[in-house]
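Taking it in order: structure first as structure tokens, then the write-up.
For this view, one protein chain was removed and the others were kept in their places.
Let's look at chain A:
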Amino acid sequence: MIQILGKTNIDFLGKKYIALGASCIMIILGIFAIFQIHEGKANLGVDFAGGLSLQVRFSKSITLSEIRTILDKTGIKDADIQDLPTEKKILIKLKKQQEGTGDRIEKVLKDSLPDKEPQIESITEIGPKIGQRTKKDALLAILAATAGILIYIAIRFRFYFSIGATVATFHDVMAVLGIFYLLGKEINLIFISALLTIAGYSLTDTVVVFDRIRENLGKVAKGSMTLEALMNKSINEVLSRTIVTSFTTLMAAVALFFFGGEVLHDFAFAMILGIIIGTYSSVFVASPVVLLLGKNSLIKK
């Protein structure tokens, strides 16, 4: 039998204050990111901000400054030019689109760089109204998903557990959002889907841990063990499955990250972050929150 971990006896909850401190910072970062997004100061995708985005492919490698110079000469100054993970491809974004700007960019690139054979691979034009609506829909989706998960956990678990699970899920989503914001990665519809998927998936690990805590709570006699010790015991018992389940999904996300192409690159990156952070939070956020809230009431059973 191969085992990643033998029988462990790690004092996870002893580190609860350090962990909660770090997690609070992540949550604050995420909330800050939301405000920045609201103010329009984050790297929003055209699907939210409205505007024009062009993905251009060249036959030879190209630098961003080359493109910048060419566009500047044409008088297209407010363009945001981004690298794509695939070589020889760039993304040009414009906040306000005027009729025919896309054509102008295509023409000037073809005229200025004939030897690099620029080719427009995709065009996305979104009117401001649609952008606003998409933003609203995304927000509604996040709220609906959160409410749905909350209700389900509230039905399946006791009160303190559902709070712990909710805080952990919220933490995961905020942390990934915060990191994306810090790295200047594009916040778009695909990223929001990744966040929701993370919210759904990160609960898996939390549920595994909680199930075991619940099971052990039923076994121990009153007064024989503190809640903290019981939680530590439970987490240690399920530690290997927590890690293995995360690891297999992580493998799929890593495969998408390296081989899934540029469109899925950031999606996969968000999933990787979410899986790692979700695993962390199931141990270091979910249980400590339950412990801090329900110290007395839970063990008395």
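Just so it is clear, a contact is a pair of C-beta atoms (placed from the backbone, for glycine too) under 8 Å apart; a residue touches a chain by one contact, two chains touch by 3 or more; residues count from 1.
What we mean here is this: contacts and distances are computed from a predicted model.
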Listed names "ABC transporter ATP-binding protein", "Biotin-dependent carboxyltransferase family protein", "Xanthine dehydrogenase family protein subunit M" or "Protein translocase subunit SecD", matching UniProt entry of the absent chain: "Protein translocase subunit SecD"
Options A:17, A:35 or A:152, residue touching the unrepresented chain: A:152
Residue of A:130, A:220, A:276 or A:292 in touch with the missing chain, whole complex considered: A:130
Missing-partner contacts on chain A, residue numbers: 1-2, 4, 55, 57, 103, 119-127, 129-130, 134, 137-138, 140-141, 144-145, 148-149, 152-153, 156, 189-190, 193, 196-197, 199-201, 203-204, 207-208, 211, 215, 237-238, 240-241, 244-245, 247-253, 255-256, 258-261, 263-264, 267-268, 271
